[in-house]
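Worksheet: one structure, shown below.
A protein chain is absent from this complex, but the other protein chains hold their places.
Each chain carries a letter (A and B) given by its place in the written order, and its residues are counted from 1.
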Amino acid sequence: MPLVEMTDLVKHFPVNEGTLLKRTVGQVHAVDGVSLTLRQGETLGLVGETGCGKSTLARCLAGLHPVTSGRIVFAGRDITNLSRKAMRPVRREVQMIFQDPYGSLNPRRRVGSIIADPLVIHKIPGDRRKAVQDLMERVGLNPEHYNRFPAEFSGGQRQRIGVARALALRPKLIICDEPVSALDVSIQAQILNLLKDLQDEFGLTYLFIAHDLQVVRHVSDRIAVMYLGKIAELAPDLYEHPLHPYTNALLSATAVADPDARRRRIILRGDVPSPIAPPSGCRFHPRCPKARELCAQQEPRLEGNSHQFSCHFPVRPGGSL
Amino acid sequence: MSLLDVRDLHVSFPTTDGLVQAVRGLSFSVDAGHTLAIVGESGSGKTVSTQAILGLTPDADISGRALFEGVDLLQLTQEQLRRLRGAEISVIFQDPLTSLHPLYKIGWQIAELILVHDDSATKKQARERAIELLGLVGIPHPAKRVDDYPHQFSGGMRQRAMIAMALALNPKLIVADEPTTALDATVQAQILDLIGRLQREFDIALILITHDLGVVADVADEVLVMYAGRPVERADRRTIYYRPHHPYTKGLLESLPGSTGARKGRLTPIPGQPPSLIAVPSGCAFHPRCRYAMPVCSAEQPPLAHVTGDLPDHASACWLPHEAVGLGEHAEEIRLEISGREPDAVSDQESRRGRAAG
Partner (left out) sequence: MTITELRVPAAQVTGRSPWQLAWGRLRTDRVALASAIVIVVLVTLAVCAPLIAAWNGHGPDDQFRDTGITPEGLPVPPGGEFWFGTDRLGRDLFIRVLFGARVSLLVGVVATGMASIVGVVIGLLAGFYGGVVDVILSRLIDVVLSFPYLIFAIAAVSIVGPSLAATVFVIAFYSWAAIARIVRGQTLSIKEREYVEAARSLGASDGRIMFIDILPNLLAPVIVLVTLLIPAAIVFESTLSYLGLGITPPTPSWGNLLSEAQGFYRVAWWYLTLPALTLLLTTLAFNLLGDGIRDAIDPRTERIFSRRRKKK
């Protein structure tokens, strides 16, 4: 049984106008029919560009946004749009690590009390101070710094604080929303190693969101690519055999730290269209080098088993755009 | 003679907590048509050094020399510098919104820049030039978009508009400070492509400031690596990536995912945290994090010196001998032998140090 099963998940945000009397003039199609499963103990990487809906998807799963339609099943239980009270036990199992090591820690509170937050909120009995110091030790922080404020820590140390807070309730699933993209390269590797060690030790499942394709490739068992609210492609060995033209373009655009690497960038035309009025048919068709008439008319379905993709004219292995 | 020649630059900021030594002796030069990448992490001084040269750090104490076509920029008045910026030297910032005024049309802002620096230009000419520039940087329908406001542009288009502004006065040098960091991969590829093309076309010198080693591998001719306000290694692009000498450069390359090739394996981070610029470690500032640190490293600051026997342009500020160059096993053996460490002891120490610093 998969740990998480999302079926046809849709999240639209209304676009309001007017100051006194608000009226809805449109919908942002942030997540538009996504089906994903997370298996116990795996890391599912989720990549995509700004506005593709990956963060919204994560927040729906974390119960931070009510979903517009669709279903989320967690550990066999339907948790779609649960009431606050019914959601409480689920929150113990699902934790989140945020992108911004500065923004995700309250600057006016001491680190010890920030890490103790989950224990206090869920009324976990026991010696909280000891529990917090054990957590700090586990994530590589000095437990004596219990009484310090976030501003006294560097970016990497703050992200460790965020990890300790997410770990406090021994959750099953941790949603990592760009956990290392604000960090320097040398520190980034420290945090990625820490996440890996914790996964092995506690049998955690990760939903790992990032825009850095090298990082995602390193940590993930399977990788899903999102474009304008939809899954374009999902596979374990995505980088070796990308089928979707968008995945190909994304991979070719990634700057690799190797001067002699073969560089044949596929430069896409234009920008990502607005999610308020997404294009007809395949959402990638206005920028796709392979687009034909059919692509503008008919939306491709996500097909395949272990390697899923949604494209009428996929790039065949060994072929090119 | 180089277009820009910086010698022994020092920049510091007096604060209530103490003196922040942002740049502690930096020298570099750039030639016309060449790209120098300055690489470093937060607090390495990469941004501050160029800002200081261009007079954008009003509170700083600056010493050293920065000769631009033979004129020392550090001796110029604010007014002279202001005239130079934009005309001879352009700056592209990470966040285009900090440089584009939100309440004026983009075309007007470009035209205004031209009019301020060129008395002979008419308003009509300036506007036409603005449209031409927007077209040059790949804005579709430039004649129409010239009257848009910055908020009507997407992130990638704003960065293009910034580049159009940077090119408006045919500068000889462009300083690009993390120009693509805020952009998505596909847009980043577009912008890097554009900068490279324009640079070749107009023979402009480019200083690219970035933390992204992938971008550097793509576009740089020469690379300067900075740590805690000092240059630690300088070489051409291929040497930096394949034959690094300084342990910090090596550490940066090894901490990148994908560098080891092993998927789902452990990465090799640099242990510890970057130092405070108020209390910079003695000797080589990197020694508390360096796995090959020797007694001399904490006592004496190594000079940025030519790596003997290597390419003439390869310089490194490290006490390790020149044989310790490269990423291979042979070099690793030499490093460990000289620093007197056992291969196994290293990983233990790394984890202990990482924790102690945390």
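What we mean here is this: a residue touches a chain if its C-beta (ideal position, glycine included) is under 8 Å from a C-beta of that chain, and two chains touch if they have at least 3 such contacts.
This one's a predicted model, so the numbers in the text were calculated from it and none came from an experiment.
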Review point. Touched by the hidden chain, which of the shown chains?
Key: A, B
Study note, to complete from the structure: The listed residue (A:Val73, A:Met87 or A:Ile266) that touches the chain absent from the view is A:Met87
Check your understanding: For the chain left off this view, which of B:Gln51, B:Gln109 or B:Thr180 is in contact with it?
Key -> B:Gln51
**Study point:** Sole residue of B:Gly138, B:Pro171, B:Pro244 or B:Pro275 that reaches the chain not shown, by the stated touch rule
**Key:** B:Pro275
**Study point:** Residue in contact with the excluded chain [from A:Gly63, A:Gly140, A:Gly229 or A:Pro275]
**Key:** A:Gly63
**Study point:** Touch list for chain A against the chain that is not drawn
**Key:** 20, 59, 62-64, 84, 87-88, 91-92, 94-96, 98-100, 103-110, 117-118, 121-122, 147-149, 151-155, 157, 162, 165
Exercise for review: Touching the hidden chain in the full complex, which residues of chain B are there? Just list them.
Suggested key: 13, 16-17, 20, 22, 42-43, 47-48, 51, 57, 94, 273-279, 357
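Here is the rule we go by: only the chains that are shown with their structure count from here on.
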Point to revise | Residue ranges of chain B touching chain A (in the complex, touch as defined) | key: 41-42, 140, 154-157, 184-190, 192-193, 211-218, 237-238, 241-242, 251-253, 255-259, 263-264, 266-271, 273-274, 354-356, 358
Exercise for review: Would you pull the chain A residues touching chain B in the complex into a rising list?
Suggested key: 49-50, 140-142, 154-157, 160, 184-190, 192-193, 196, 211, 213-215, 217-219, 221, 249-250, 252-261, 263, 265, 267-268, 270-272
